[in-house]
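As you look at this complex, bear in mind that one protein chain is not there, while each of the others sits in place.
Think of it as A, B and C in the order they're written, each chain with its own count starting at 1.
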Amino acid sequence: MTHRFDLRVYYEDTDLAGIVYYANYLKFIERARTEFVRSLGIDQVALREKSNGFVFAVRRVEADYIAPAKFDDELSVLTATEVVTGARLTLRQGIKRGDQELFVAVVTLVALTDTGQPTRLPADIRLLLQ
Amino acid sequence: MTHRFDLRVYYEDTDLAGIVYYANYLKFIERARTEFVRSLGIDQVALREKSNGFVFAVRRVEADYIAPAKFDDELSVLTATEVVTGARLTLRQGIKRGDQELFVAVVTLVALTDTGQPTRLPADIRLLLQ
Amino acid sequence: MTHRFDLRVYYEDTDLAGIVYYANYLKFIERARTEFVRSLGIDQVALREKSNGFVFAVRRVEADYIAPAKFDDELSVLTATEVVTGARLTLRQGIKRGDQELFVAVVTLVALTDTGQPTRLPADIRLLLQ
Partner (left out) sequence: MTHRFDLRVYYEDTDLAGIVYYANYLKFIERARTEFVRSLGIDQVALREKSNGFVFAVRRVEADYIAPAKFDDELSVLTATEVVTGARLTLRQGIKRGDQELFVAVVTLVALTDTGQPTRLPADIRLLLQ
């Protein structure tokens, strides 16, 4: 039950060391989370705008940088749910170039109302994420 | 009547060519515009939130890349008003490293309401910008 | 003879105004230039590394911001050669959401050696770009 999202490394992603700048891996896995959620039929824009709406917010990231990605690399981001409760969602996200693992992160998300208050993940959303 | 804003080039600003990535000069001049407006006593956050509020939106950029900025460079962004009318504000913004000009842009801004409609620049704001 | 490159707008591309941050359109058109060049069979990495190698560097951008792109938008970047000479390459690049034009830029590139000196575009590359 792993979601896969492919992407290409462009100039904007690199730094003068000739490799992907370390913060940009977080952009890559965020793109993949957006596509993961979409693939489950969850519409983030609609979620935010309805009454009792909420957004997912990142609460914690543990990231290991194993090997660098380079300009023009074709990468895959693999995303899987580790744990989902009423209070939080923990995802495991890895970035690979072919079979080689370059990066792995455990990302904990919480649901926030539009005033920034923590709220519970609705049961239907939890079911989809499991 | 030129405003000056100093900044340092960090890793995040560079690309694999070892120089500042071309889109990031637009970030530098946007930081300088924010400080230019602040230096005139204009509070952008307040402007947006009051009734008849507006934001500045970029309508056109003409940018010349003269020489590259590098990691660790200390740069100055020089900003001056070229023209201000009820409909638009045109600024000239240059980036220098010491005496050497690296980049120059002419940026045209318009005022938009919070629904994205064009609106007129209030007379008091125009006066400050002149 | 127009090259088309599709992309999705993610969180990273937006700013607090709820629309794509103005510098990020330059990232979008740079991704499209990389794919445009690749589609012509030109390998930028190889170009840089061979003897008489060069890179394309942006010399000038004229950009018009016509309407804002938003989170989750599916955009197309259309790229066409305007002029190519031994000294420079001028491209016209537009960004559309469906049929609506959001952004258009005229971008002038030059060829630089790895020491940053201007060099001529080889005849075979010019032919491909025409």
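Here, a contact is a pair of C-beta atoms (placed from the backbone, for glycine too) under 8 Å apart; a residue touches a chain by one contact, two chains touch by 3 or more.
Keep in mind it's a predicted model, so treat the numbers as computed, not measured.
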Which of A:Arg8, A:Arg38, A:Arg59 or A:Lys96 contacts the chain that the document leaves out: A:Arg59
Contact set of subunit C toward the excluded chain (per top definition): 11-12, 14-19, 21, 23, 71
Touching residues (missing chain, whole complex) on subunit A: 17, 22-24, 26-27, 30, 55, 57-65, 68, 116
Residues of subunit B (touch criterion as defined above) contacting the omitted chain: 8, 10-12, 27, 30-31, 34, 44-45, 71-72
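Quick note on the criterion: only the chains that are shown with their structure count from here on.
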Pair of chains joined by the greatest number of C-beta pairs in contact: B-C
Most widely separated chain from subunit A, with each centre as the mean of CA atoms: B
Most centrally placed chain - per-chain CA mean versus overall CA mean: C
Between subunit B and subunit A, distance of the C-alpha-averaged centres to the nearest whole Å: 32
Inter-chain centre distance, subunit A versus subunit C - centres from mean C-alpha coordinates, in Å: 28
Subunit B-subunit C separation of Cα centroids, rounded to whole Å: 23
Multi-chain contact sites of subunit C, meaning residues that touch two or more partners: 27, 30
